[in-house]
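One protein chain is absent from this view; the other protein chains keep their places.
Chain IDs A, B, C and D follow the sequence of writing; residue 1 opens each chain.
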Amino acid sequence: MSERNDDFITYELQEFKLFEPLFRWARKKSLWIVAFCTGCGGIEMPPLATARYDFERFGIMPNPAPRMGDLFLITGYVTPKTLKRIIITYEMMQDPKYVMIHGSCPINGGVYWDSYNVVKQFDKYLPVDVAIAGCMPRPEAVMDGIMEIMRKIESGKADGWKRYRDNYEWYKKNQDELFGEGWREKEGKRWLAWI
Amino acid sequence: MIGIDWKIVLEVIGMLIYATFMGFIFMGIERKAMARIQRRVGPPLYQPILDTLKLLGKKESVSHGLIYDFGPVFALGATITALLFIPIANFQLFSSNADLIVVAYLLEVPMLGIMLGAMSSGNPYSAVGVQRGLLTMVAMQLPYGLALIAIVQHWGSFKLSEIVALQSVHGWSITVPALLLAFIVFDIVFQAMLGLEPFDIITAPAEISMGPMLEYGGKHAALLFTQHAVQLFAETAFFAVLFLGGASNLIELLIKQIAVLFIAIFVASIYPRFTIDQAAKFFWKWPTIIGIIAVLLTV
Amino acid sequence: MNGQYAALIIALPLVSAFFVPVIKAISKKAVMPFLLLVTLAQVGIAGWVFNEVYTSDKPIIVMAGGWRPPVGINLYIGHFAALFVLIIAVISFFMAYFSIKAVKVEPLDKYAMLFLLLMLGATGMIATGDIFNLFVFMEITAITAYALTAYNKTGEAAEASMKYMILGGIGSSFFLIGIALIYGATGTLNMAQIAQLAGNINPTVAQVGLALLIFGLAVEAELFPLNAWAPDAYQAAPHPITVMFSAFVVKAGLYAAARLLYLMQAVSTWHSVLRLLVIMAVLTVVVAEFSALRQRDVKRMIAYSSISQVGMIAFALALGSQAGVDAGVFHMVNHAIVKALLFLGVGYVGIKLGGTTLEDFEGLGRRMPLTAFAITVGSLSAVGIPLFNIFWSKVRIMLAGVSAGYTWGVALILGASVVEAVYYLRLIHRIWFAGGGERLSESFALGAIMLFLVALILVIGFYPNYAWSLAQKAGADIFDVTRYVSNVPLMGVGA
Amino acid sequence: MIHISVYYFGAISLILIGLYAVLVKKNLLKMLIGLSIMETGVNLLLISVGYISGRSAPILSEGVGPNQAVDPIPQALVLTAIVIGVATTAMALSVAIILYEKYGTLNVEEIRRLRG
Partner (left out) sequence: MINDLMILIFAPLVAGILAWAFDVRGIREAIGFIGAAIPVVILAKTYQTVLSNSINYTITVGGFKLIFQLTALNWYFAAVAAIVGIAMALGMISTSRSGYEWLFALMSYTGVLGVFLSQDFIGFFLLWELMTFASFMMVLRNNRHESLKYFVLSVIGAYAMMLGIAILYAKTGALDFATIRQALYMDLSIGAISKGESALLFVLFLTAFGVKAGAFPLHVWAPGAYSEANQSYTSFFSGALSKAGVYGILLLYILMGAKLYAEFGTFHGHLTFAYVIAWIGAITVVVASFLAVLQEDIRKLFAYSSVGQVGYILLAFGVGTSLGFAGGLFHVLSHAVFKGLFWLVTAAIILQTGKTKFKDMGGLAEKMPFTFAMGLIAVLSLSGIPPMAGFASKWLIYEAAIQAHMPLVAGAIFLGSGLAFAYVVRFLYAVWFGQRPSDLDNVKEAPLPLLIGMAILAIPNILFGVAPGLVTEYINKAFGSEIVGGDYFKLVTPTGTYNALLVTIVLVLGLAIAGLVFLYGATTRKIPVTNTYQSGNPVIEDYNLSIRRNFYKPLAEALDFWLKYSWDRFYERIAGIAEDFADTLRQSFYNGNVQSYSWYLAIVLLILALWGVL
């Protein structure tokens, strides 16, 4: 996979001229969350989903499959090990895709500001559309963040996926700095021992 | 067949649009009703349409190869085919050209399409999903077949339109004791056909991520959602035709379809999920026994 | 043209047998060529007789000393006898050649003598028209057979010979008692006349007499449970002799039994004798097939197979119907060819590789392809594969058996045939698809003989019409007693 | 008729005695002797079959015409049978010698290398 993992850069995105407004509306009203719950923020999701806040009324639905997901929620601190998975999953998602980070940890390391093994600045590695501060943000705050991203989609400002494509070299450099060159191969091989 | 009958062309186009739309609404009803049972507000009824549009509107699309593309297309195509051979309310469509067996088969064909695509992705979760899907099908096939046989034997015809006509004269199928048994069997099987609990083993979101659907995204998933909508409509219509006396107009049919749907939803919302071998054993026990009683009563 | 020259088929081997010492005195090396020459001459005579009988469609009656029967002893060379004398001669000729390769143990002159006498005995048993003469020829056959069995001078050979001798001795004694009873009841020894008078004698005497005759012959004809000597003798005898045992010595006994059986048709208890014989025959088939199943020695395995086939022939002959006898004769001919081929092939392997255990046959297809091919064809034929000769006779036997009302017998025989298929096919697999080895040179002449027999098998298999018509005529010869009687120019007794 | 049945009785007794020897005695020589006895019995039987009460031997001489003699054929037969019997016995004995050489015994229960 190594030689072909960046061919999405050269891939020409489809432009829907006539129905683009319709699709944009649909994108806004139908955000599917990639349920990749890292850190302690994951526990904030059930209240959001259940009767009290019920995000499904906005068409938001947790979805285990990244291919049809739209919104990537990073719900807490990110370690290098998790970050690898996050990057891989993110690259599997199909444009347009949005990233929302939860709480202080992904923003600046939070309480782990001096940990040797926590990623301090998430947006060095992946583009972020909305960041919610707090440790942890309450569900209301998360809802607000979701509303924010909906507004951004409507106005066309949620362009993290574009930024990732345009600045891939930079992101890649940062990733490689953190993990070392060829980390995908290495990580894959490491996994062999468990099989 | 040479001279194109414009009336039927219009009917077909109209019915396709109607069925797709109603299918999405049924999916919405499903989600809404489920939400209401869980004391949530739930999404709007048209939510599945939005989802589908969003998926179709993805600017990127990936593929694992030709078969991966062909699978969803084939699934939707086959579902449309199945739909057009079911007499829907007062629209006979092509139903005089194919009978119950053909429709029953055509309703299973989409599964093959989904499986083909899922398998060609090479994802083991999908493979497990495929395995579960096929085993569910194997398991439900016997009671399903028995229920259909009971219907055919009682009414003495394979033609769906004739079955409807006979029911309008002699009363609905479920008023016949033997066919009531068949109805029970069919309803259990129906749960599995729709992929609802306790037989949602195929997708099992929390276990195997989405099973066969896992690797689909963008327009592929949009096709599969559309397929699911049409299939939902077709299957409920099929159910209504077989057991609830068909319908003379679309409204009547809609009521019956929704009634059928609600039974499924209610069952789904209170049962947990079977494991696959439990499902197989279950299907080969009570539904089969009831089915055998039903067919023997109708001999 | 004089039919009386047909007596040469008896006279030639007899005379030449006693010339062997003379030849030996001249040159020791000339003994085996002499044997070859005599058998070749015998083939010529037999061919002439065969041609004579089948063109004129009349049996040749040779009257010893010009006396008409029943006073004189006569030879009756009918269709059956003519056919079989030819087979005996041809196979003897082949085996004479094979003996040159196969038999190295001295004294060869004795071997040649015994060989000729064995041939003579079998020919005589088939050709004779006198019941006591039959006994004499049977004893000649038996004694030479005892001697030849023991010829290899090993312990096993002597042991086999001893067993053969004791059982044969008991058998021939009772055969003689049977003759005594029949003679006592009818006052004649001529077969034709016995046939005429059979209806009038005391049924008990006739039944016991007939039963004893059959008993005596059954020992020779290897019917269960009187066949215990056979596998041992087959295994221990020199390879050419085994071929002769299987190809015609047994057949002569069978023929004699069948002949006597049908001559006594008029006896009121005839059918119960038949039933007894059928039971014995079926048991022969079943027991022999099962015995062959796990046999480690191929020669012995084929011996058991031979016994079972003989049982099948006996079954056919004992059915008491024209169809059965025809089928039996047909099977006799086919079996003679097939077993000659098989024992020849196996014997040749035994000579070349020094043993005939199953292990010796591994990779035979690579080591001795021609022999392996011949054995394969023989085996397939023995199993009853279509387009090989035995298929036709087997089918005939089965049809005749059920028609005669012995469905159970046919079922048992067919069941046993399944066993036969198993062991032959295991052999074939071992020959072609297991093991391997260096290619050995094979004798050209023996190869030619084998190919000739293979060709015969295939020709009969593909186009059995001619062989079947021969078998039908020969069968009619056995079955049609009235014609037999009318053909023998009896002096006005009875008639 | 009484004395005729004596012959028959004697013949059958001889046969049975011979048979007994073959069936019971383990020694090969004794078995062969049994065989010979049996043959003798058979020969006797054959002769008695041809016997006609009150007639003389079938030697045509003074006062003995074909009608006064017993049936000659069985006697001829018996001669042949005796010869055959002698041959068989000789043969058997020579085989017995070989057997004794090779096996060191004449007990038939031990001479059973060929079996199965």
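As a convention for this text, a contact is a pair of C-beta atoms (placed from the backbone, for glycine too) under 8 Å apart; a residue touches a chain by one contact, two chains touch by 3 or more.
Not measured: the values here are computed from a predicted model.
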Chains still shown that are in contact with the chain withheld from the display: A, B, C, D
Which of B:Q47, B:T203, B:T226 or B:Q257 contacts the chain that the document leaves out: B:T226
Residue, one of B:I49, B:L76 or B:V164, that touches the chain absent here: B:L76
Hidden partner chain, residues of subunit B it touches: 1, 16, 56, 58-65, 67, 69, 72-81, 84-85, 94, 96-102, 105-106, 108-109, 111-112, 115-116, 119-125, 127-128, 130-132, 134-135, 137-138, 140-142, 144-146, 148-150, 152-153, 156-159, 209, 214-215, 218-220, 222-223, 226-227, 275-277, 280-281, 284, 291-292, 295-296, 298-299
For subunit D, the residues touching the chain missing from this view: 19, 22-23, 26, 31, 108-109, 111-116
Touching residues on subunit C - with respect to the absent chain: 162-163, 166-167, 170-171, 174, 204, 207-208, 211-212, 215, 219, 225-226, 228-229, 231-232, 272, 276, 287, 290-291, 293-295, 380, 384-387, 391-392, 395-396, 398-399, 401-403, 405, 407, 410-411, 414-415, 417-419, 421-422, 425-426, 428-429, 433, 463-465, 467-469, 472
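Going forward, only the chains that are shown with their structure count from here on.
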Distance between chain centroids, defined by C-alpha means - subunit B, subunit D (Å): 97
Rounded Å distance between subunit B and subunit C, as computed from the means of their C-alpha atoms: 78
Subunit C, residues touching no fewer than two other chains: none
Each pair of chains that touches, named by its two labels: A-B, C-D
Complex contact set, residues of subunit B against subunit A: 31, 35, 38-44, 47, 50-51, 53-62, 205-206, 209-210, 213-218, 221
Residues of subunit C that touch subunit D when the two form their complex: 132, 135-136, 139, 142-143, 146-147, 150, 153-156, 158-163, 165-166, 169-170, 172-174, 176-177, 179-181, 183-184, 187, 189, 231-232, 235-236, 291, 295
Interface residues, subunit D side, partner subunit C - complex: 15, 18-19, 22, 28, 31-32, 35, 38-39, 42, 45-46, 49-50, 71, 73-74, 77, 80-81, 84, 87-88, 91-92, 95-96, 98-99, 102-103, 111-114, 116
